[in-house]
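One chain of protein is taken out of this complex; the other chains stay put.
And then chain A:
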Amino acid sequence: METLMTITAGILLSIGTYLILTKSLLRIVLGTSIFTHGVHIMLLSMAGLKTGAVPLLGEDAAAYTDPIPQALMLTSIVISFALTAFFLVLSYRTYKTFGTDDMDQLRGSKYE
């Protein structure tokens, strides 16, 4: 199971990287989003996945899954949610101001 999850994370990371390397702003935003998902899946599977057990329900629980990676992932998801929202607004504003979403044209000139 862990191997499968790791491979999934790897595929997501490579798709994210590919999208980030394209020129269109919207694709870059989506790319960071997918990259983040890959990292979260990796984080979740790092502590080991146990099928059929809940995180922790009291001291006499027979089996449980490590709750810390899930807490970490939740924090990280909230942060990346805020970042994606900000990134989208910023991209839209940039698009309105510059009239383009091509990163090549957002390079900036030498003389400013």
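Keep in mind that, in the parts below, contacts are C-beta pairs under 8 Å (C-beta built on N, C-alpha and C of every residue); 3 or more make two chains touch, one makes a residue touch a chain; residues count from 1.
Just so we're on the same page, contacts and distances are computed from a predicted model.
A.B. asks: Just go with whichever of "FAD binding domain-containing protein", "Na+/H+ antiporter subunit D", "Acetyl-CoA acetyltransferase" or "Carbohydrate ABC transporter permease" UniProt uses as the name of the absent chain.
C.D. replies: The correct option from "FAD binding domain-containing protein", "Na+/H+ antiporter subunit D", "Acetyl-CoA acetyltransferase" or "Carbohydrate ABC transporter permease" is "Na+/H+ antiporter subunit D", the UniProt name of the unshown chain.
A.B. asks: Hey, which of A:M1, A:V54 or A:I79 is the one touching the hidden chain?
C.D. replies: A:I79
A.B. asks: Could you list which residues of chain A touch the chain missing from the display?
C.D. replies: 20, 25, 28, 32, 35-36, 39-40, 42-43, 46-47, 68-69, 72, 75-76, 79-80, 82-83, 86-87, 90-91, 93-94, 97-98, 106, 108, 112
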